[in-house]
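Accompanying notes for the structure given below.
Only one protein chain is missing from this complex, and each of the others stays in its spot.
When the chains are written out, they are named A and B in that same order, and each has its own residue count from 1.
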Amino acid sequence: MTIEQFSNASLIVAWILYTLSFFTFVITITGKKWGHGKPEQFEQKWKRRSIAITIAGLIAQISFFITRWIYAGHIPTSNMFEFLTFLTMMITAAFIVVFFIYKSAVIGVFAMPLIVLFLSYAAVFPWEAKPLVPSLNSHWLKIHVTTAAAGEAFFAIGFAAGLMYLIRTINFQDKSKSGRRQVRWLEITLFVVLCMFGFVIMTFGFGAANYEAVFEQEVLDESGEEPQRVTNTVTYTLPPIFKPHNSEVISMDSFIGMKQPLFETPSWMQGVNSGRKLNTFIWSVIGGLVLYGLFRLILRKPIGAAIQPVLKDIKADDLDEISYRAISIGFPLFSLGALVFAMIWAQQAWGRFWGWDPKEVWALITWLFYSAYLHLRLSRGWHGIKSSWLAVIGFVIVLITLIFVNLVIAGLHSYAGV
Amino acid sequence: MTGLKKYRKQIQIAILSVVLIIGLYTIGSSLFAEKDSFPQAGEKAPDFTLRGLDGELHQLSDYHGQAVLLNFWGTFCPPCVDETPLLQQYYEQYKDQGLVILGVNLNESTVTVQGFVRQFSVTYPILLDKEQVRKQYGVNQFPTTFFISPDGMIVEKWIGELREHHLKPRVERLVPRKDDTA
Partner (left out) sequence: MIENTKCECGHQNAVGTILCEYCGKPLHDEDSDLPLEMRYDGVARRSQRSSKSIIDRVWRFFSSVKVAVYLIVITLVLAILGTIFPQENMLININYAEYYKKNYGVIGQIYHFLGLSHTYETWWFRGLLFMIGTSLVICSLDRVLPLYRALSNQAVKKHPKFISRQKVTLERELPAEPSKWIDQFGQALKKKRYRVVQEDDALLAEKNRFSRWGPYVNHIGLIIFLLAALMRLIIPGWQYEQYVPILEGDTVKIEGTPYYLKNEQFTIEFHEPDAEGNVVPRLFRTQAVLYECVDNCDGVDEPVLEVVKEHAIEVNSPLEHDGLAFYQYNYNYTPIIRSMEVKLEHVETGEVYGTFPLRTNDPEAMYEVGPYEIELRHYLPDFTYENGEPATKSKNPNAPAFIFLIKGPGLPQEGNIHIYFPIPDDQIRFQQDRVNEAAGSQFRMSVGDMENVEIAMYTSYLNIKSNKGMTFIWIGSAIFIIGLVMGFYWHHRRIWVRIDDGRLLLGAHTNKNWFGLRKEVSEALKITGIEVEASSLDNGRNLT
């Protein structure tokens, strides 16, 4: 077994343990009703088991991280796969910290799926360790990425607790206009989370089946002095609902009778691989819809309403405070990592500490948003529901910064590939 | 504390005025940021000193009272090469009426410039510029010729090759009349 194989195996072990700990956390909460013996003892016992499994998972992931560092020769935070696995590791660590402060198993029920989702999402990106180009070879870059990820991990916990608060307190029986709106938005949030699961399942499903469709696309390359017509080959790993703009099918595996792409990507969608990204997006939505539909069919009520009883043992105020607390811990880390260290690195690498690069702007947007959140916490009427919504939106902005900006808006920070 | 209270109003005004000044600077910095600072027609031609091919120092202000054609050129630029005989012809024709042509070479090897001058029998002063005056005058396309009046004002900035019908009216307008100086 090479060190690389050992490293990758450790990551898979971590994934399995995280998934397992999610189920044990669920058993901790739901099982005490039907378990034998005293409910408190049952809860204590399973809580200990669950957190032990989580910690074991973290140790597996740390061993992945260290071994990868050894064989790649640099800290593994330099492409999307490495960064997302690192972020997952930080979220797990942040969760463990919060768990030991508040000793609440319920947070695990929400944090663990988030962790599993992130790790699965990371696994979609190419796993190879690539050598570093000179501008990425700096100590400040490593410090910047790791500190920023630590801050974002606490924002993730803030998001999980905020979402729990919403599910815990929203009245699903409220038929007033504002009550229905709350329910609707909560369901949309849960649907978006399911879309991400859908994306991961689709990618792995079709990946396992070795699905492939290849297109030849003609584009106008304007990067040189004279615009040139260039032919690109675009490979899809998901069946093409949308083919690339202005392209021809070279080869295409058929999928449940689908032998031709259904639509063409509109021309205004600019950028490299916009067709593939749109197609992937559509598949994620389909996956999300299927999952959501299935859940609704089985549960016969809004998903939030179905989860609500799980949360009745934890006080809403505590959730509100956990969310606020996690964000308060994350904010200085984020400011330091995503702004100050980023500026030091940018100054060193490019000679300007701030260049209004899209990624920098989005880091600033995230920071401004959480500053607004923290200032609003000082005011009356911005605790509880509103504050929890802000915690949810804030993390959406974090995700946009981390993923969307990298994949859609190209800039200096963009990781190559995918 | 009571001391502070007494001057509270003044302190407040002081803080707000400082803030106001900083505000004006902030907004001003973006409003007036992109002003072109290169010499334009209607402005005074900035003075400079360069070593000539003849080994002498030439200063623009030395030619005060004479009409000056400040011609930026290089041997590598075909339109520059093409207009050289015409410039030479006008120089010979009008130099007694107070016309000077200063050929500012764009940082080429001295031997190259010397060879070219010999090849085309150029007699007007050729100045060797190490990018300094070119940058000072903001010249990016070649040839570029500045028409400078005897009182040192830029009358026109001409980009591209000068032909007979461009040059004649401009030179005649520019040179001081013989009768005036006599």
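We adopt the following convention: a contact is a pair of C-beta atoms (placed from the backbone, for glycine too) under 8 Å apart; a residue touches a chain by one contact, two chains touch by 3 or more.
Treat the numbers as computed from the prediction; the structure is a model and nothing was measured.
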Subject >> Which residue of B:Gly42, B:Gly65, B:Gly115 or B:Gly160 touches the chain not shown here >> reply: B:Gly115
Subject >> Residue among A:Ser7, A:Gln182, A:Ser247 or A:Ser335 touching the omitted chain >> reply: A:Ser335
Original post:
Among the options A:Tyr292, A:Trp362 or A:Trp389, which residue touches the chain absent from this view?
Top reply: A:Trp362
**OP:** Against the chain that's been left off, what residues of chain A make contact? List them.
**Re:** 101-102, 130-135, 137-138, 140, 268, 270, 315, 317-318, 321, 324-325, 328-329, 331-332, 335-336, 339-340, 343-344, 347-356, 358, 361-362, 364-365, 368-369, 371-372, 375-376, 378-381, 383-385, 405, 409, 411
Original post:
Can you list where chain B touches the absent chain?
Top reply: 1, 8-9, 12-13, 15-16, 19, 22-23, 25-31, 33, 49-51, 57, 74-76, 78, 81, 106-112, 114-116, 118-119, 130-132, 135
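What we mean here is this: only the chains that are shown with their structure count from here on.
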Original post:
Taking each chain's centre as the mean position of its Cα atoms, how many Å separate chain A from chain B?
Top reply: 59
